[in-house]
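All protein chains of the complex are present and in place, except for one that has been dropped.
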Amino acid sequence: MRVRTLGPARITSPMEPLLGARRTSEHYAHENDRVLLDDTVAGVAARGVAADQLPGMEPCGPRRKIFFDPSKTRAAIVTCGGLCPGLNDVIAGLVRSLTHHYRVRRVVGIRNGYQGFCASYGHDVVELTPQSVRDIATDGGTVLGTSRGPQDPEEIVDCLERLHVNILFVVGGDGSMRGAMEVARVIAERNLLISVVGVPKTIDNDIPYIDQSFGFQTAFGLASDSIRAAQVEAKSTANGVGLVKLMGRHSGFIASYAALARSGADVVLIPEVPFALDGENGVLAHLRRRVEERGHAVAVVAEGAGQDLVGDPHAGHDASGNTRLQDIGPYLRRRIADHFAGAGIDTSIRYIDPSYAIRSVPANPYDSVYCVRLSQAAVHAAMSGRTEMVVGRYRRRFVHIPMKTAVSRRNQVDPHGDLWLAVLEATGQPVRFG
Amino acid sequence: MRVRTLGPARITSPMEPLLGARRTSEHYAHENDRVLLDDTVAGVAARGVAADQLPGMEPCGPRRKIFFDPSKTRAAIVTCGGLCPGLNDVIAGLVRSLTHHYRVRRVVGIRNGYQGFCASYGHDVVELTPQSVRDIATDGGTVLGTSRGPQDPEEIVDCLERLHVNILFVVGGDGSMRGAMEVARVIAERNLLISVVGVPKTIDNDIPYIDQSFGFQTAFGLASDSIRAAQVEAKSTANGVGLVKLMGRHSGFIASYAALARSGADVVLIPEVPFALDGENGVLAHLRRRVEERGHAVAVVAEGAGQDLVGDPHAGHDASGNTRLQDIGPYLRRRIADHFAGAGIDTSIRYIDPSYAIRSVPANPYDSVYCVRLSQAAVHAAMSGRTEMVVGRYRRRFVHIPMKTAVSRRNQVDPHGDLWLAVLEATGQPVRFG
Amino acid sequence: MRVRTLGPARITSPMEPLLGARRTSEHYAHENDRVLLDDTVAGVAARGVAADQLPGMEPCGPRRKIFFDPSKTRAAIVTCGGLCPGLNDVIAGLVRSLTHHYRVRRVVGIRNGYQGFCASYGHDVVELTPQSVRDIATDGGTVLGTSRGPQDPEEIVDCLERLHVNILFVVGGDGSMRGAMEVARVIAERNLLISVVGVPKTIDNDIPYIDQSFGFQTAFGLASDSIRAAQVEAKSTANGVGLVKLMGRHSGFIASYAALARSGADVVLIPEVPFALDGENGVLAHLRRRVEERGHAVAVVAEGAGQDLVGDPHAGHDASGNTRLQDIGPYLRRRIADHFAGAGIDTSIRYIDPSYAIRSVPANPYDSVYCVRLSQAAVHAAMSGRTEMVVGRYRRRFVHIPMKTAVSRRNQVDPHGDLWLAVLEATGQPVRFG
Partner (left out) sequence: MRVRTLGPARITSPMEPLLGARRTSEHYAHENDRVLLDDTVAGVAARGVAADQLPGMEPCGPRRKIFFDPSKTRAAIVTCGGLCPGLNDVIAGLVRSLTHHYRVRRVVGIRNGYQGFCASYGHDVVELTPQSVRDIATDGGTVLGTSRGPQDPEEIVDCLERLHVNILFVVGGDGSMRGAMEVARVIAERNLLISVVGVPKTIDNDIPYIDQSFGFQTAFGLASDSIRAAQVEAKSTANGVGLVKLMGRHSGFIASYAALARSGADVVLIPEVPFALDGENGVLAHLRRRVEERGHAVAVVAEGAGQDLVGDPHAGHDASGNTRLQDIGPYLRRRIADHFAGAGIDTSIRYIDPSYAIRSVPANPYDSVYCVRLSQAAVHAAMSGRTEMVVGRYRRRFVHIPMKTAVSRRNQVDPHGDLWLAVLEATGQPVRFG
């Protein structure tokens, strides 16, 4: 996985004198090292190639030689797409690392996503300093604002040129990264030396080659509160059913982790595992049996689950280019109600959809630390001249990933892996519904 | 406000020897004292009666002479209606006070509200001991379960007789208290010596003569998180609007307090204050102006607000006898969207309805303490032979209130009082919309 | 309880036109009304005077006629003494009410308590605007800084004159209020028209005539977490003892409420109730018996409790003039260890002293609302020309209290009242130790 660079790095890192003569070297990433993609003996043996030919990823970290002269560097930051806990931590981390570590003097924030590059929207840019970002991480959301959808990459590069920006940090999801690749393409066509570095954002944890996306832990932690609420409601009524819809358009990570964090869910439904509602082996009958046995039941459903049941192939796309999902939550609520009514059971169904309440909170301490380290890694990568890449943590190592790779597919819950097995154990639901 | 008693209290309280000879007296409530209903000089003067003729309420507290012989007393507890933070604290408090203070030997819990008295539902009763209730307050909900709606009072009293219950504690809302009055009526008709004491529950804080209902602080504290979430979402988008629907069928206390706890709401709409949506002085134009001035706006609406706008006089009632409300939240969301579209403003509206997530949490420390003290007051009242009454805190004094009085009207936000004035100051909204 | 005024209020409140013609009057406090000090029939009857002669307190609230011309008014805010949750809410509330409600144009913040008035400390003043205080309430502490101890009142008034201040808001404890009275004395001697209004601050809840001081609920809520921690630690070891020292120099409110909020304490020791450690009826033997019966025990002690046991009458005073207390916590820990060792019981004692961790948190939603309303009341009082007074809530009414009265004595837990009785019931400790 080769990452593009703008050119050879020839400038001595300003950190070098800071660290002092003797111990300098250990702080730097080795330019030729790679983190193996497959870290199992079986995987390595299967390749049958010399060790240094094994596929791997560049480790993140400061380089002794950098590409950009800090005193002349201008950086821009833009946040795109839906909210996610930790956006402000990333912004603050980028600004601090650029300023304190590299002494970059000018960092600007672009307002409201890619819209902020386009004159027609009339948003002005924001000067970002360590002082102005000092306390922003205590708030959720993004101080820069955000928007969905792409904008004309030519117009974006015009704006970058006008602002004399050398480094553009894009914090956003896979749609935004595709937009960033378009921007990098135009930059290359114009022979500009502008680095485009991404910090991938997805509350659903669906970025490939990345252990966990920032904000994910905060998100599933809060999501587990909704499961608890649904369980309390369900237990407080005779034959009560709690139904919780959680985020997860294509991946059931939030639903799976939230359910594991609370031992109360009787069923977890995720996009990766198809299921039938009807029949004696269907979800509805399973819930009914649980109510009959225990007096109550709780179902957790990811928003992207069961789209074959509710879906409309002509539903279209939203501004970010995501397929519009049909709402599985109310559909499921109705089907449960009908099923119980048909079985002559007087139930009450409590439906909880906490979406916005989860996206907008500040990052928890773990995610804060993660965002700080991610943003430091992004700054090091950019200063070294890397471009068209994102930073991430792969098997606990901070690594560089080409943008093309990061948007090549989605990370999903492996229906045969230990995470899903843990969910099956915790809920006691069958391997297959229907 | 005279409270009914079953008869003269002739038994010496078991606390008396415990407290020791000298200091006993101060711990007891004085049988003849009253807390004044109106505690202003103007109010008292206006009466023009002798001081001891002023209207007042009996203070709560242990009495030196009690009515029931603890060694022969059996108590029952039932929880009715929707969930509210603190129900388990009240149950635990009743059990502890009965057992530790009075040495009552048998306390039973009735399952799933008034249903639990009726054979047809097949719920069994639960023995309640200090051991079995030790940790229940760390969970939300009610360990006894609950249900909506009344049951036949004759069947309830049959059950009380069968269980040899002398004291029935009803924890519930005004519908449940009306049910309890029916039960007390049947008890009187049968010449039984069974005390019926209520602990009034309403998350909306709408019980008259009561400072604040238990769970209310927990509720509005959590509700304020939703306002914060809406504000974060609204600020993160160009022309963003956050809309939060909070509990409050007839009273806007949760909406008002939650808005004061967070300085982010631009409009608060409550049932007590009518408003117009349209016109230059309407809510919609106000929100639009705020968005134009500040780039975003947040509206908070109590579920019972604006029923004249959406309401259907023939909407009917739910199982508890409450008028079915039309849903103001989605209606308002649609109206806001239409208004902004009409004005040519590209907005995005985030709608948050946290209801179940709020009802089901455990009580916060304040409400826990309040529940403990309320339940102790209820036990003292019951042991002294009071019946057909509820306990509450009036101007910081725990008092006895006749059930009839407690259901006579609703506590509402005074549109001319300092609470609403504080909301007007905090939001900057006009005194009158339209 | 008469409150001093600087002179007749002759200026029409700017709120009057705002509220609109018809409903104006209800929003204003009636100048002649009073809240009764004693609101019991017994209390009123005992007076034997005409109703309008009964002792009472002026209600807070906006007046139709005010004393200061808003367009020419300058206000200053100073925060003094130890930290307390809610200080920033009060600062923000004062600034907002002055600016939005009365259109006062200049508000300054004095840095680091009374030190900020004195040139020798070199602190500059801070301009306070709604914009600059917008987000401060999400942080604990005080943005103005604080300090202990008085400063020369002549120098303070010199500074007020130099700054053209008409209204001084002092947020502080009883020492600070005594300092404020000195300032008011000098103001009167110089015939200046400067109002001095206090917002009383005490995390210990020991201000007389005030239901609860701001920050108290936040404080005891957090304090209850320490009791939980001590209980968990004690239960996890054979014969474990948890010991928690909580704030409360002269009043055991935090210890009492925190213990009631958690049903885990076996003993609560407060300054108001003397106790013996030794002997079969002493605290140590009681704890030992609990450990023998239940395997563990938890003791909660207010910092001012048992000073007769550890106290040194010559211990002196701190900078605020408070008597230096001897540290009961480590003393008790040592005594418990010795007692258990003497009894041949192998114990382990976990000692928790959460003090600073509690003082420095942001206010919880309840306290936030309370601070907003208190600060609005303080602004109304000051604008109407009141001086040398504090605002507070007495039996749920916001009232004016002369400073002299507010520092005349301390509010304490009544050993014969229902709060302490509730603690005795909850812990099962004897009425008297020793």
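A, B and C are the chain letters, set down in written order, and residue numbers restart from 1 in every chain.
One rule holds in what follows: contacts are C-beta pairs under 8 Å (C-beta built on N, C-alpha and C of every residue); 3 or more make two chains touch, one makes a residue touch a chain.
Computed from a predicted structure; not experimentally measured.
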{"item": "Residue in contact with the excluded chain [from C:14, C:70, C:130 or C:145]", "value": "C:145"}
{"item": "Residue touching the undisplayed chain, where the options are A:258, A:325, A:349 or A:406", "value": "A:258"}
{"item": "Sole contact to the chain not displayed, among A:237, A:307 or A:368", "value": "A:368"}
{"item": "Residue among A:64, A:96 or A:359 that touches the chain left out of view", "value": "A:96"}
{"item": "Residues in chain A touching the chain absent from view", "value": "18-20, 23, 26-27, 30, 32-36, 39-42, 44-45, 47-48, 50-52, 54, 56, 59-62, 92, 96-97, 100-101, 134, 137, 211, 217, 220-221, 224, 257-258, 260-263, 364-366, 368-369, 372-373, 376-377, 395-398, 415-416, 418-419, 421-422, 425-426, 428, 431-432"}
{"item": "Sites on chain C contacted by the missing partner chain, in the whole complex", "value": "83, 112, 115, 121, 123, 139-142, 145-147, 225-226, 228-230, 232-233, 235-238, 350-352, 354, 356-357, 359-361"}
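In this section, only the chains that are shown with their structure count from here on.
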{"item": "For chain A paired with chain B, centre-to-centre distance based on mean C-alpha positions, whole Å", "value": "42"}
{"item": "Whole-Å gap separating chain B and chain C, where each centre is the average of the chain's CA atoms", "value": "28"}
{"item": "Chain centre separation in whole Å, for chain C relative to chain A (CA means)", "value": "45"}
{"item": "Multi-chain contact sites of chain B, meaning residues that touch two or more partners", "value": "none"}
